[in-house]
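Working notes, structure below.
Omission of a single protein chain aside, the complex is shown with its protein chains in their original locations.
Let's turn to chain A:
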Amino acid sequence: MQNDRRKGGMRGSPDAALLLLADSRLPAGGHAHSGGAEEAVRLGTITGPEDLARFLRGRLATAGLVSAALAAAACELASAGHDEQAAAHDEQTGGRDGQSDDPAGRWRQLDAEADARTASPAQREASRVQGRLLIRSARRIWPSPVLDLLAKAVPNGVHHPIALGAAAASAGCDPYQSALAAAYNAVTGPATAAVRLLGLDPVTVHRLLADLAPALNDAAHAACASLIDDVVMEPGAADPFGPYGTANGDAKGSTRGPGWPALPGHAAPALDLLAEGHHSNTMKLFVS
């Protein structure tokens, strides 16, 4: 799996595109989110570099991995090739004739997979807001029919990892790179927030991030490994993923669906609680 970077890449120079996409200077609203770090600081859970390192490792192993897998899946979907024609088709027909294999519906289905993996309403909201802002910026930075389609398919804001994967595909990145960007975002945002909130030595904190680099690679590989091949579901056949299977649950006829239900779903109850606590705190600096 080390070399399985999956297909992708709509444009050249994907490595440079990845740097732009992962850069905290990307103007997409990420600077105002702490990923639970602000509430953890308020509660005294994070007081210094040691606590922060543990927090980041935990976040990467749970929310970070899930985000990476969703981003990889989104990138794969965006890079699937037929979406461009399908989006153009939808553009002409309004997407109502069913001839295009419903690309908007597929995006909504993947978005529902993200919802199913995000227990906290506050986290869902934060994720959708960041997704909406990222799509808005990405449509101007890396314009593509897929991003236009996604903006229309989920107008109030698609979940952030899905926006990231679609933006990455439009920038020319592959699913592995998308997963890496998502994993990287999952730890750098909270790390920067902790620097601001606690006045930590920024070099010390960057050392923590450097120490996490192998774990970021591992998370991205694990995310891609979770992208299994498409699953064909015959009408009436038992859903291979059980009662909590595909999010659209449509049993009319043979459904060809990606294996998204098998994507990682690691829960992080502590992060859920931090998100909810943060949401109800009236004296906060960060959005989440």
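As a working rule, a residue touches a chain if its C-beta (ideal position, glycine included) is under 8 Å from a C-beta of that chain, and two chains touch if they have at least 3 such contacts; residues count from 1.
The working rule: contacts and distances are computed from a predicted model.
Taken from the listed names "Urease accessory protein UreG", "Heme exporter protein C", "Two-component system, chemotaxis family, response regulator CheY" or "Aldehyde dehydrogenase family protein", the protein name that UniProt assigns to the chain not shown is "Urease accessory protein UreG". Check A:G64, A:P145 or A:P175 against the missing chain and you find that the one touching it is A:P145.
Note on the undisplayed chain: of the listed residues A:L133, A:L150, A:A168 or A:A275, the one touching it is A:L133. One of A:S34, A:Q177 or A:S226 touches the chain omitted from the figure, and that residue is A:S34. Taking the whole complex into account, chain A touches the unshown chain at residues 10-11, 25-34, 84, 129, 132-134, 136-137, 139-140, 142-146, 170, 193, 196-197, 282-287.
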